[in-house]
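Omission of a single protein chain aside, the complex is shown with its protein chains in their original locations.
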Amino acid sequence: MFGPLVCKPGSSRNNKTGPWRTELRPKFLKKECIACNMCLVVCPEACISGQGKNNYDFDPDFCKGCGNCAAVCPKKDIEMVKEDSA
Amino acid sequence: MSKTLFNSGHTACAGCGQSMAARLVIDAAGSNTIVANNTGCLEVFSTKYPETSWGVPFIHSLFENAAAVASGIESAVKYLGKGDEINIIAQAGDGGTADIGLQALSGMLERGHNILYVCYDNEAYMNTGVQRSGLTPFDTNTTTSPVGSASSGNLRPKKPMPEIANAHGIPYVATASAGLPLDLQRKVKKAISIKGPKYIQVHVPCPLGWRHETNLTINVAKLAVDTGLYPLIEYENGIISARRQITPKPVEEYLKVQGRFKHLLKNPEEIKKIQDIADNNIKKYGLKLEAS
Partner (left out) sequence: MKELLEGSLAVAEIVRLCKPGVISAYPITPQTHIVEELAQIVANGKLNAQFVNVESEHSAASTVLGSVACGVRSYTATSSQGLFLMAEVLYNIAGMRLPVIMTTAARAISAPINIWNDHQDVVSLRDSGWIQFHAEDIQEAVDLHLIAYRLGEDKSIMLPVMVCIDGFILTHGLETVNMPSQEEVDKFLPSYKAPYKLDVTNPLTLGPLVDPEFYTEARFALNETHKEALALIPKITVEFSKVFGRNYNGLIEGYQMKDAERVIVAMGSVCGTVKDVVDELRKKGKKVGLLKITSLRPFPASYIYEALKNIPKVAVIDRALSLGSFAPLAAEIKAVFFGRPKMPKTISSFVVGLGGRDITRESIKEIFRLLTGKEKQGEFIDLKPELLKESYE
């Protein structure tokens, strides 16, 4: 029956929001990271993962490029860089 | 991807403070939780059929009734004998809480349901295009409290929702901020450990409505706390049990990074009025960190 309109858990992962990024994306430098986890904690897209020092990264399929991860990084070990840069 | 109960792929604006806070709240509450959500940004950007970001049972009904829907869920869960096993969260934005949903919320609090109510306070009706709500701060420029030659924005200060919730005699009330994520999660965990109705109001910046840079979400939220404009308080059984103390920063630091307050920057008289609000908060709640 169509009508109850039930959604399966976590199914929004089918919707890739990466193309929303217009200019900038984060670059995880992986040099000074102290594994404080704050980038992961604040990411509005839940698209940062990692464990242990210099191991964190973001998922380009979902990152909208807001830049809060770079803003909270206490070691300035995340930079916002041009989308097409290396 | 971190393991979360609020998944990627939602359609919130970049830098959305509410999407940050919503994930922090549900991850703190855990998978044994049922969520009832009012209509608003959060529900719209996280549950677009046939997809959902939620990893817990989630229901959206209407704009003003999440507290009542949650009351029914809690009653059903109690009837099923699972009252002690399952957490129930009712959540809404500031308009859905302080304005249109206030009656349902008051009923839920008064009846003593074992529910945590979370208000995501981004200080205006963002989902409909930044209209003024009862939680919009004094002098804010919104689309229905616009700045003009005869007005410097919203005429009234924020409705004291935490005090209103507290006046219901409920066991736990707290304010929190997306700018202090771990503090928010601690409060959620504390709240769900307490039986009865709980109220948490989370300050969540909205880059679109507040007109700040998307990467400033955390910093703007922190500035609200550090100026005394958004006091972080906990009430237990009616009494203030904890407060986050600050070395107050001038309110101008908070105002100047947001387009919604831009009109005030050349108006020291209006800034003074806002500084007075912050000073009153600092005095009233004892927020000032004394030099030791």
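A and B are the chain letters, set down in written order, and residue numbers restart from 1 in every chain.
Quick note on the criterion: contacts are C-beta pairs under 8 Å (C-beta built on N, C-alpha and C of every residue); 3 or more make two chains touch, one makes a residue touch a chain.
Keep in mind that what you see is a predicted model, and the values were worked out from it rather than measured.
Peer 1: Going by the stated contact criterion, tell me the shown chains that border the hidden chain.
Peer 2: Touch partners of the hidden chain, whole complex considered, are A, B.
Peer 1: Of the residues B:43, B:123 or B:270, I need the one that contacts the missing chain.
Peer 2: B:43
Peer 1: Per the definition of touch given earlier, which of B:28, B:104 or B:277 contacts the omitted chain?
Peer 2: B:104
Peer 1: Please give every residue of subunit B in contact with the chain that is not shown.
Peer 2: Subunit B touches the missing chain through residues 31-34, 36, 43-44, 47-52, 54-62, 64-65, 67-80, 86, 103-104, 106-107, 110-111.
Peer 1: Mind pulling the subunit A residues that touch the left-out chain?
Peer 2: Touch with the absent chain occurs at residues 1-9.
In this text, only the chains that are shown with their structure count from here on.
Peer 1: In their complex, what parts of subunit A are in touch with subunit B?
Peer 2: 5, 7-17, 20, 38, 40-49, 59, 61-62, 64-68, 70-72, 80
Peer 1: Hey, which residues of subunit B end up touching subunit A in the complex?
Peer 2: 1-2, 4, 6-17, 19-20, 23-24, 46-56, 181-182, 207, 213-219
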